[in-house]
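One chain of protein is taken out of this complex; the other chains stay put.
Per-chain numbering from 1; labels A, B and C assigned in written order.
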Amino acid sequence: MQHLWLIPVLPLAGFFINGLLGRRLPKAAINAVACGSVLVSFAWVLKTLSALGSLETAHAESYFTWIESGALRIGADLAVDRLSAVMLLVVTGIGFLIHVYATGYMSHEGGYYRFFAFLNLFMFFMLTLVLASNYLLMFVGWEGVGLCSYLLIGFYFRKHSASTAANKAFIVNRIGDFGFTLALFLMFVKFGSLDFARVFDAAGKLPAEVSAGWLTAICLLLMVGAAGKSAQVPLYVWLPDAMEGPTPVSALIHAATMVTAGVYMVARSAALFLKAPVAMEVVALVGLATAVMAATIGLAQRDIKKVFAYSTVSQLGYMFLALGVGAFASGIFHVVTHAFFKALLFLGAGSVIHALGGEQDLAQMGGLRKKIPITFATLLCAAVAIAGIPPFSGFHSKDEILLAAHHHAPWMYWVGVITAAMTAFYVFRAIFLAFFGEPRGHHHPHESPPSMWIPLAALAALSLGGGYFHVSRYLELMFGPGEAEHPASLVVISVAAGAAGIALAWLMYVVRPGLADSIAQSAGVLHRLVFNKYYVDEIYHAVIVRPTIAISRELLWRFFDAGVIDGMVNGVGTRARGIGGVLRLAQSGQIRSYAAWVVIGAVFLLYTLAMSGDGQ
Amino acid sequence: MNFFLLTLIKAGIVAVVLLTTLAYLQWVERKVIAHIQLRLGPSRVGPHGLLQPLADVVKLLTKEDVQPREVNRFFYIMAPLLAVGLALTSIAVIPFGPTVEIAGVETNMQLADINIGVLFLLAISSISVYGVALAGWASNNKYALLGGLRAAAQMVSYELPLALAIASPLLMLNTLSLREIVNGQEGFLFGFLPRWAIFQGPMPQLVAFAVFLIAAFAETNRVPFDLPEAENELVAGFHTEYSSMKFASFFMAEYANMVTMCSIGTTLFLGGWHPPFPHAFSDFVPALLFFGAAAMAFYHGLNPARRKDRLTLPVFALVFAAIGLLLLLPAAQTVLVPLFWFVSKTGFLLFVFIWVRGTLPRFRYDQLMQFAWTRLFPIGILNLFLTGLLVALQK
Amino acid sequence: MDAGLFFLFAAIALVCGINVVVQTHPIKSALSLVGVMGALAVLYLLLGAEFIAAVQVVVYAGAIMVLFVFVIMLLNADGETRVSRARLANWLGIPLLITLLGMISYLIQREIPYSPRVVFGAFGRGGPRDVGRLLFTEYLLPFEVTSVLILIAILGAVVLARKEIE
Partner (left out) sequence: MTAHVPLSWYLMLSAVLFALGVAGFLFRRSVITVFMSIELMLNAVNLSFVAFSYQWRQTDGHIFTFFVMVVAAAEAAVGLAIILTVYRNRSTLQIDEVDSMRN
């Protein structure tokens, strides 16, 4: 026993302490509990992993039977293998850094203890998700992180936009979760179990022609779930709005950890997906579409956090592309590096926003390079990493994905390269707009406190060197070896694309600042289309939300609820009143008379007892 | 020998000794309080007022028994009987000494060795409220009623910490039989510290003993918790309307309760009849003490402060010396030495009761209740919990 | 001896029980009830239920009934007035009671035709050790639930009684 349960339960304890007592605790104590519980959890992960050694087979621990009903047995079972080990390190490690950052970032906010309680609760659910060794327990974590995401997006619940964004995130996720639930039902029907080991075992034994249809359905439904949680087309719309939450939340939940849960889940189900090639193709296409679409939208956004949000969506698209083309290890590798540099981007953006006293509009920034040098330096690291410039971490993972895509279908590679160029362009656009040129707003920027820039520095180091962790080689044991050798020219092309994006951004926003506007002018329709995010929200509103509301109102409420149900209820009520009018006579209000009734009942009972069977 | 006859004889001995003790306890109390307050105390009737209790008894018996007209006669008479009867009943299960052999008959120095002795004590202590409450109600007097109500509330409230305190040593000694409880406290730690419950591992019950003592003060309605009879507020509390022998019964019940509580404390926490020193030595300590007392009395008799001391003190010296000699006889030793230690521990606790009465002022009523529920009760629970935890860990 | 004790305490229980019902003043009823409980405690002892006998005295006689007496004294409750509005109970009461008693005794006679004789000491598993062992193993969950119930009752009682202060 390695006591794996401690890993999620420690943050849970933090949640209870801060949630129940936080109102009375001083800030230092809240910080100590919140960060301490995550740090100990991280330490426990390290201790466990070192104790378990190379982890060539999964290490499972089962604690008790959670649900037992007929053939269904769900245990509170946790397991750790190489895949979950990687995720554990990312979640607890990055989670700890972001907790520390948040102590600085949130220091002036109300509801301090509530924030950290939720953050710890999120850690608990996320770790449960990662450690679960069956789909249902994973689903518990899955829903739990969704709940925490909802709570934290709506943290500033007095702000209308925040609570709407929280609702949006929750509802869109519901659609995905619906798919996930259906997949679970199907899985149980087909395999009679929800344990990972048994499901994969059963799936592996099925002959291909029998299983293809069912398996494809299961995998596609799982993909729906993953698309909801990981913000893929067409369910990505909630993530940009989720930026209404505090920036550490955006970094932790909506960039580094929770949104990669879909990737993790698909990678976890690799054994199923590998037997359903159609589903794999869909995953790849969805990923690619998401990557391109989000990247183009990102080109024209003005809110710094929105830019990074679309970048997150785009990078998640990359990960799904990797999964879809069979490069599971590369996908998870990108999860790791992305966690480093995207968390850093958000925290850096948070630092900028903090420095400017809440300003998020790129148009109001500029010239911050000298004012907040540490933030600038770290943010630059992250930007170079995401642009895929060697030897930064993003280069390694993105390169692997692109090569795998090329192996699968060359056109995917080319689309990916173009997307990479766009990514480099808009990230550097944001950097240049914020840090170069003349100050445009009326702010007095100040550098962030150590509790904020130390995590930034740590993440910057990880963004720089994270590519040498060789995650994909570590995971080869689970997903098979990577692709064979590729011509070096492919690598050169993708790097060149990134460099070109950066250069273009430099040209348009530093060298000749007027150029961007004139291009936007001449592009006209196209620019408006991109600027307005392809009108996806408006289309969804018109096609899905309004009809749903209308149907609900006319059919469900006016006709069914008011007519049928109310009619039935009222009818029952009228009858009941009629009968009650008769029975009321017995209701004398005299307790002693009631007692007499009870005695009559008892006598009657005894009578039937005396009549039935004589003594046997 | 016949079981019933034997029990009857033992009961007779205990009753006589106990009733005498109760009478003299009052004399001791008056003397001690007097000396605390730099007075002499009773000194007229007999040498050093030694015959005072006798005089009091005669006085109470011959006084007119006033019975107010509006009382509820049945309960008015029953209340003092109940009070004193219950107070005396508890003593039946207290073990005074080990099993001994007297004149070829082997017997326990205890009236009834029942295996749920502690529960019996709790039961008796829990229904002894009725005596006081009924007296207050039956007297048909508002002061008496208030006194009775106060007493009922107070005794019910303090019974909880009392029970919690009693339960803690039980956890360690793992029995409810008082005899076995005492046996479980035999022996010495590190060769000198007696293995009494207040010293014994895994959890020395000092806290429980303190809680027990405080609750015992309240249960017996003694200062500083004597609110049921607070004379400046309630005339005399629940026994306002009582006089003569019925009043004496309440009086006796209070002292009997004190003796019982002190005996329980001795039994549960202070090792019962077990000596505080290793055996070989302790067998002679009682005799030595009595010889010392005899010597002191004799010395003061030779240098008398008052004239009549010239006669009385040497007599005392002789009595002490005789007891001392008796304690040296091997036959008597087996019976009397354990009894001596039991009596001296109980006597010390009784002295504490009197001492406290001479020292502390009375609580206010809300303070009293608050203290029981917000201090004593949590402490008792915590102690019980810790004891249970440590006992469980030890196993 | 056993039979004698049974008859003595059964008689006490019966007399006190009747007294509970016929006495007009609540406090007399209450004390009669204490008498019933005391007598029952002795009967429990005869049946080998030592622990339950002690708990009967501690909890019932020593706590619950003290509470009753306390409340009666506090409210200075008097006897009953003439008001009697429960017609059903007044008319049907006696026949119902007789039927009930008849039914129960018939059932007892029928179901337990050969009942064992009660010998004092024949059943030795009613001590605190046995009850405790059962209570903390087989009946642990009910026990814990009961403790929650008591907690709720305490809260309820406090809340109900508190209004006085307003």
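Just so it is clear, a contact is a pair of C-beta atoms (placed from the backbone, for glycine too) under 8 Å apart; a residue touches a chain by one contact, two chains touch by 3 or more.
Remember, it's a predicted structure, so these values are computed and weren't measured experimentally.
Partners of the chain left out, restricted to shown chains and counted across the full complex, are A, C. One chain of the complex is left out; on subunit A, the residues touching it are 584, 587-592, 595-596, 599. Within the entire complex, the positions of subunit C that touch the omitted partner chain are 1-4, 6-7, 10, 13-14, 17-18, 20-21, 26, 29-30, 33, 36-37, 40, 43-44, 47-49, 51-52, 55-56, 59-60, 63-65, 67-68, 71-72, 74-75, 77, 79-81, 83-86, 89-90, 93, 96-97, 100-101, 104-105, 108-109, 112, 115-119, 122-123, 125-126, 130-131, 134-135, 139, 142, 146, 149-150, 152-154, 156-158, 160-161, 163-164.
Everything that follows uses one rule, which is that only the chains that are shown with their structure count from here on.
Taken as a contact graph, with one node per protein chain and an edge wherever two chains touch, the assembly forms an open path, each chain linked only to its neighbours along a line.
For the pair subunit A and subunit C, the distance between mean C-alpha positions equals 61 Å.
Distance between subunit A and subunit B, defined via averaged C-alpha coordinates, is recorded as 72 Å.
Across the complex, subunit A meets subunit C through its residues 588, 590-593, 595-597, 599-600, 602-603, 606-607, 609-610, 614-615. Against subunit A, in their complex, subunit C makes its touches with residues 85-89, 92-93, 96-97, 99-100, 103-104, 106-107, 110-111, 113. Residues 27, 31, 34, 50-51, 54-55, 57-58, 61-63, 66-67, 69-70, 73-74, 127-128 of subunit C are the ones touching subunit B in the complex.
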